[in-house]
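One protein chain omitted, others in place.
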């Protein structure tokens, strides 16, 4: 059986945005976390606005998890990793994997902010034949390393990428972002054991610890706490942070100090930045009305 | 598609042995661990002998893991759980699940010792159309609760059984025995989270910690240590014991004292009881020659 | 496409699934529901509210979900195990094989939103593989309800059967297509129209489209028999052989890959018993982005597509 390729208009680099990204992100990467924080915050606010309008135009999406993961994404792609929007397959690129693939709108908005493709294309999210599928697909979207959507896939793949870097003696790093509910998938604990066993200090696993999953709070579904003890017992160097504090995130993304892989437990708020969505389970994939988007965008200028 | 049933001669209870079992096991269950230890040890030695001849007649088997798990099995079936060899489907029976199903010969030998079927049938192990398949199958072997063989299956099933007891308000208990290498399967950590979340204090998960898996030592393959910390962080009451000390095993099989499910980490020796097999990886599934069986049986009389 | 069923009222069978399950659960304490953080998407909110203890949500852990269900069956329960079809089948495949089918446990596996019902969410969330995957597990009954009445029958049948069973629970809205007196039996297709030139064998979302196709063909003077195959396993081989013998040509239509689903099952019976020309309609590959309705059109899984295949198989294209 053969795969049908997308008949859609492919996504192409936004030259100007990519150029801006190269310069600004180089500075941000070089800056101290404290210095970089304000600028990262500004970018994150812009990305949050794009997430909302992207979901609005699609009439679908996972807004709660998009908004909880935004700061983690922006700090990774703008402030930490070396991305190449004009040459997305650059062999020495750092790798970013969004394992919680249902938050595609957040990833796409961030990739667009870096210039991987024009921001204007975000309005095609989930449109017929659009490359911007509801879950990220690497043959369609530059900057996507592996297809995600089913939970529990990104981390093993990221472990393989990091192991590959190690085998090749390459310096590039890998960051993978997981949902907290996603940590209920056993495949992640398999990957954790592998990463620890191979001492993949070039790998950082970030948990978007918003304490909500699809239907309820994580602790009311299948409890994850003590999550730090779990990661530690699985051989990771654990860093627990405020996942909306850009300085803390950038600090937490610093390379391993122990030779072990790093787990960042980022305490976040689902729906962060839009007061009426914050920490409310129904905003997992509820779609805001136009009026709600207006109110949200208003909040996101302040 | 329909399942073809076995054309083989079904296994039937050994009335005499079952009768002996009912009486002796009731005494052993009621005895203190210290009192019961010597008798359990005697039964275990007899079972070890049967394992060796069973594998000898089949010319196949997993002798190393069989011998490491024997004391755990015998103490469960003879000294702890309420089994009903004459009525194996008894609704109030305690449940025993051997998740490391490759050690079928140990399970079959123990079940035969209890009278679930005549010991003489052990010589049919893996013979054409025999009910004593290389891995346990419940429609073929009375006393088998669920088919195992692929690693990582028995624990989720056992969690479901324990949850079922809880839902029905039944007092029966469930013990599941896992290999240590088997703990690399993520499905087990899923089950651990479920069991802890539902506070299945009627469930005891036992790890046969012989530190060897199929091809090498566990710590040289994918390290499991600190295994106690892993279980603790997953919400279990952890008991670390010598897995060949029948008193310690019986103590460790005592019900939960914390309301949490219990994990017993039983430190064992693969190939236990046969000096030339002990702690040697090649005896995972090497088959002893007749001369080696003779030597082994000699050791197992002492 | 202005045909009868396309204009008819359509229904979300998930409601019927959930309501029927509650009705059964009221009468039979053994019935429990097991799910993977899918209380909402499996439409089990009402079930949970009425039977809080009997809704077991293991979180996002499909292997564990199926293992736990098998354990609950061991303990005397009848677990309706419900998750989005791709995750239930793909992620817990070996548990379905070993813990359910081979252990022979009465576990009912409910694949929610199968086929391309999740449209824009893409191939990871589509379940075009499930029928091929599940047919390759010996001993599993496979039911694809076509409308609300069949959905309810499927739930009742599975609860009473004592057999490991996989049921597709459609999300894509469908019209009612089942006559009141139609049988609901394992291995028994429902004959919806008589016909002598060609037989259209369809399941699930494709049944109403096959009826529309038959109507369109009728206007061209082609007499098409329509069979709703419902049970893909065990298949109604007699009805297939009769179709081959009496109508001489067959078109199959399913929302799934053609490697091992309905079409493959029919082709086997035909080739082994009474070789005639068959055309198989299904999903050829991982789908591009689009709504479920869009994708069905995109792949020609429409009344027009079925009618076209019928004309082609009759050499009247």
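The first chain written gets the first letter, and so on, giving A, B and C; residue counts start at 1 in each chain.
To be clear about the criterion, a residue touches a chain if its C-beta (ideal position, glycine included) is under 8 Å from a C-beta of that chain, and two chains touch if they have at least 3 such contacts.
The model shown is predicted, which means the values in this text are computed figures rather than measured ones.
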>> Touching the hidden chain in the complete assembly: which of C:47, C:118 or C:133 does that?
In response: C:133
> Looking at B:72, B:112 or B:126, which makes contact with the chain not pictured?
Replying inline: B:126
>> For the chain not shown, which residue from B:151, B:192, B:227 or B:248 touches it across the whole complex?
In response: B:151
> Of the residues listed, C:40, C:76 or C:90, which one is in contact with the missing chain?
Replying inline: C:90
> Which residue numbers on chain A touch the omitted chain?
Replying inline: 1-3, 91, 95, 137-139, 145-150, 152-153, 155-165, 167-168, 170, 186-187, 190-191, 193-194, 197
> Where does chain C touch the missing chain, residue by residue?
Replying inline: 86-87, 90-91, 93-94, 97-98, 101-102, 123-124, 129, 132-133, 135-139, 257-261, 263-265, 267-268, 270-272, 275-280, 284-286
> In the full complex, which residues of chain B touch the absent chain?
Replying inline: 1-4, 6-8, 58, 60, 101, 126-135, 137, 147-152, 181-182, 184-186, 213-216, 218, 221-222
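Methods note: only the chains that are shown with their structure count from here on.
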> Farthest from chain C in C-alpha centre terms, which chain would that be?
Replying inline: B
>> Need the CA-centroid distance for the pair chain A / chain B, whole Å please.
In response: 44
>> For chain A versus chain C, what separation do you get between their C-alpha means, in angstrom?
In response: 36
> In chain A, which residues are in touch with two or more of the other chains?
Replying inline: 184-186, 221-222
> For chain C, what residues touch not just one other chain but two or more?
Replying inline: 58-59, 61, 63-64
